[in-house]
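Only one protein chain is missing from this complex, and each of the others stays in its spot.
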Amino acid sequence: MNGVSGKGTGLWLVGARGSVATTTAVGIAALSRNLAGPVGLTTASEDFAGVPLAAFGDIVIGGHDVGTTPLAEKALALSAAGMIDGALVAAVSDDLTAFDPNILPVPSAPTQQGEIEARALDILDFKAKFDLAHVVVIDVSSTEPLPAYRSEFEDRALLEASLATPGVTVLPPSSIGALAAVQAGAAYACFTPSTSLNLPVLWQWATDAGIPFAGQDGKTGETLLRTVLAPMFTSRGMKVRSWAGTNLLGGGDGSTLADPEAVRSKLASKNRGLHALLGNDVVAPLHIDHVPDLGDIKTAWDHVSAEGFLGSRVLLQTTWSAYDSMLAAPLVIDLARLLSLAQATGESGPMGAVGCFFKDPWGSDVHAFAEQSKVLVEWAQRVATRLPVGTP
Amino acid sequence: MNGVSGKGTGLWLVGARGSVATTTAVGIAALSRNLAGPVGLTTASEDFAGVPLAAFGDIVIGGHDVGTTPLAEKALALSAAGMIDGALVAAVSDDLTAFDPNILPVPSAPTQQGEIEARALDILDFKAKFDLAHVVVIDVSSTEPLPAYRSEFEDRALLEASLATPGVTVLPPSSIGALAAVQAGAAYACFTPSTSLNLPVLWQWATDAGIPFAGQDGKTGETLLRTVLAPMFTSRGMKVRSWAGTNLLGGGDGSTLADPEAVRSKLASKNRGLHALLGNDVVAPLHIDHVPDLGDIKTAWDHVSAEGFLGSRVLLQTTWSAYDSMLAAPLVIDLARLLSLAQATGESGPMGAVGCFFKDPWGSDVHAFAEQSKVLVEWAQRVATRLPVGTP
Amino acid sequence: MNGVSGKGTGLWLVGARGSVATTTAVGIAALSRNLAGPVGLTTASEDFAGVPLAAFGDIVIGGHDVGTTPLAEKALALSAAGMIDGALVAAVSDDLTAFDPNILPVPSAPTQQGEIEARALDILDFKAKFDLAHVVVIDVSSTEPLPAYRSEFEDRALLEASLATPGVTVLPPSSIGALAAVQAGAAYACFTPSTSLNLPVLWQWATDAGIPFAGQDGKTGETLLRTVLAPMFTSRGMKVRSWAGTNLLGGGDGSTLADPEAVRSKLASKNRGLHALLGNDVVAPLHIDHVPDLGDIKTAWDHVSAEGFLGSRVLLQTTWSAYDSMLAAPLVIDLARLLSLAQATGESGPMGAVGCFFKDPWGSDVHAFAEQSKVLVEWAQRVATRLPVGTP
Partner (left out) sequence: MNGVSGKGTGLWLVGARGSVATTTAVGIAALSRNLAGPVGLTTASEDFAGVPLAAFGDIVIGGHDVGTTPLAEKALALSAAGMIDGALVAAVSDDLTAFDPNILPVPSAPTQQGEIEARALDILDFKAKFDLAHVVVIDVSSTEPLPAYRSEFEDRALLEASLATPGVTVLPPSSIGALAAVQAGAAYACFTPSTSLNLPVLWQWATDAGIPFAGQDGKTGETLLRTVLAPMFTSRGMKVRSWAGTNLLGGGDGSTLADPEAVRSKLASKNRGLHALLGNDVVAPLHIDHVPDLGDIKTAWDHVSAEGFLGSRVLLQTTWSAYDSMLAAPLVIDLARLLSLAQATGESGPMGAVGCFFKDPWGSDVHAFAEQSKVLVEWAQRVATRLPVGTP
């Protein structure tokens, strides 16, 4: 963020060897080397021209993952699947290899409290090692099943006791990862529909700690489209009666979501915006199907039926088709830049201002995308004025 | 607009026996009798709750048409084609018959100046007869071919001379109709892509006359969708490379547009917003095909190809299908209410504030629909404060 | 079938007051009165010109239903939902009322054997009353859940014992209805995916009885399309990798299929043809969603991904949209005519020749629609030669 002092921005990815993470790493390297333009990035637009955001070359990647595949190898696989251009992967291969030692296995410990501390330590080591001004932790790991209710979810003392008891697993991994960010004083974003900070006690915990945090579940394809289209019907006074959707995808995320438990949190998250925008009467069946041969391309069909003037019918079908990780990665980079700005400008708590990036925006009730985009630009321009002139 | 004084709002339709006009008349009648809710109307939303707009029952319909089919008969035909519910048409049949005498043949005269005056007189008679506070003239007649350039289009003196010369046809019918509104001191809106006031000299003429005027070409289906979707790509930093479209329709408008001359103005108008939003490099082939068996249902397929992160491809297809006049009629009613408000509050000149209703918004460069909708609400709430309390 | 002797064809519908049945009744009446041409009927084509099939006016409708709504009332409801033209319904209302007394409640009895006999008696009474040459029983009742396995399903003696035991329910209603047809010596067709004769012991029973029988589950929309398209890929040597489908529908059938138990038999039946044509490796997720506001229009989206030359990808999407009962009813009439011909010409056992009408064709392994259509025409022309000249 500040070229003069040499202090960069750290991007600590939970799930750092996955498809979204690898695409992010390739992207950071390609942008730094000017091998690609900043297409697909919100923060590269004119609207952010005066806002001091981290230069791509000043972003260092680290993270945790349960897997061990080297980034360069994963990138090759994505290239073989047609997702990333082979020449580009070859050109950034050395950068990927340079990131690799920053990606550590998820540490284990006798208690979950111990796990949180070990993870936080990894983050702080990373910060120190690269002399970083800020670290932004972003969870891009596999979607988890939602946990069954426990009384600890509403009572911090109870929770801390369980966290400190050896052998007790009270929180899911995503929440442990989020608390590690809290403990390390890092900004945090949850790009998945997993539990994360989304429990009353954890929400309060992060708020008290004063970090800026953002979520939840990246709004990339079909859901983005829906929060663009639904306000159109509302503005024109039409009543949407049904909005049916089917998603087809292969790839890593596709096979995770083939699990009916894991898919539940995703489906809930995907439909939240629709109901917020159109009311709860809208009939909205939604499916995610695992179709291996489609690879990393997500194809989504939506069928919308609305009542128009004098009871007439208005029908809209959409088919969206894109490499899912190619939509997600630039948002991860946007979030790294924006949350780093938030931290530099003293923002804290749930960051409704970045709600345009999420299916289920924390700290905001706004789902309409155009309105969210406006809110973001206004926020960025406003907080930027708090920084000393010449930054970065 | 003012129930107490009994002074209503006149809606003078040019092309008053066409499909859009008839649907508008059925709608006004149905809304007045509470046989239908105000679905599809922008001005019926919460956002306009405090704005004193004409009650549906206070709107009286009149107009000009070259045809003579009674409204009730036309409505029956639209019902037989599946567009309007038969029971509804039956229930408002008497109201339609009551409107019929207000719809006059287009008067002829030895000079075009004479035509303007005769038309203006018809409007003023209508106003007097029904003791109307305001008259809003809206052109919903058949789309005309665009005229070849003439030097009169830039020189008022030259133009007036030609208008006064017997046998000379210097302006197309849509412009004559617009000047009649100017002469009658009525508010005016052009719902078609025809020439209308869209010539330098006429634009100035209407501005000098101090009437509020709005245009051009109702933004109802595919074009609405496009101005909703294009900003999504822009906000996400993607580069739209091509946006191809095909429209299929039967009905009256469909057969008019089967004429390659007439369709030219429509196609130009349809693509204007796209280029304004995405730049002129976007490849945007567009077709309107006359497919009689589809009747009044317009079906539009769009295929969008964008460049996303790291050169990846994002594809979107949309298929929109609706009764075209059912989309248009509520906008005509919205415009009647809003331009009547404009006149009541002393607004004049091109009304950029109602740009959300048009493919090619006069007095505004904004095409993004969400932004346009916001502008409209803010305008309506602002001018409303100028009215005495208790209005209407 | 034989105008001279006055002996007509009886069409006995199980589920005679449902949507398909009512549409069939309206159709028979409209065709008899020449109020509609035979559009949508396979047997009205040139290919059947020389085949002596029952005239529409010689078909008499009767049946069983658990409901009691008069046919004319049901037809009005279908008309109000936009499915049948109101004027047509009015014009045939008296005919529908004339059919009504032929539609009886499903008789009950202490044993299932008693139920079979009572139903068979109703059919024979119908035959006698109208002096019918043949009766064709067609099941168009609500789709049932599939029953759990029982040893009676494979052992006739065991089954007969259970059928004769008061209070024991060994067979689902569709099988009782089918055995009633067997007992009455009527031709039989199962238009639903319910159990019907599809149990080893019943299949044998019907075969032994010498009636012609046909099934199963009408091939009307998406499935028809699939058995037309799949052979295209095969003929061109392409390998279909996935074929995903989503069906949206409201109406009576839609609400029945909203039940996860009932939908299971439907889904299995729908996918059978696909796997028969393309092999079991094809990934074929399939959904049926109940979307009430769509009414009786079924909308189906399919997404096909195939491997072409040198590993290249071929993608096909289809969206099919039609009133489901309007597709089904003409097939019911075709089946009545064809099975009556079968009986008149001494055919018996599973009628593979009419496989083109079914998702899961009994007595045939052919699913490719073009081939099925050819088989049907050849069969009809062949058996027709067995009839005395001048028939019907």
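Order as written gives the chain letters A, B and C; numbering starts at 1 within each chain.
Here is the rule we use: a contact is a pair of C-beta atoms (placed from the backbone, for glycine too) under 8 Å apart; a residue touches a chain by one contact, two chains touch by 3 or more.
As the structure is a prediction and not an experimental result, all values here were calculated from the model.
For the omitted chain, the shown partners it touches in the full complex are A, B, C.
Screening C:P101, C:G167, C:G237 or C:P260 for touch with the missing chain picks out C:G237.
By the touch criterion stated above, the residues of chain A touching the omitted chain are 82, 86, 319.
Summarising the interface, chain C meets the missing chain with residues 23, 26-27, 30, 36, 38-42, 44-45, 83-85, 88, 224-225, 228-229, 231-232, 234-239, 307-323, 326-327, 329-330, 356, 368-371, 373.
Listed for chain B, the residues touching the missing chain in the whole complex are 241-242, 244, 246, 248, 283, 285, 287, 289-294, 299, 301, 303, 305, 307, 317, 319.
What we mean here is this: only the chains that are shown with their structure count from here on.
Overlaying chain B on chain C by C-alpha atoms takes a rotation of 180 degrees, rounded in steps of 5. Where the sister copies chain A and chain C meet, the same residue numbers recur on both sides for over half of the interface positions.
The mean-CA centres of chain A and chain C are about 51 angstrom from one another, to the nearest whole unit. Across the assembly, chain C contributes 319 as residues in contact with two or more other chains.
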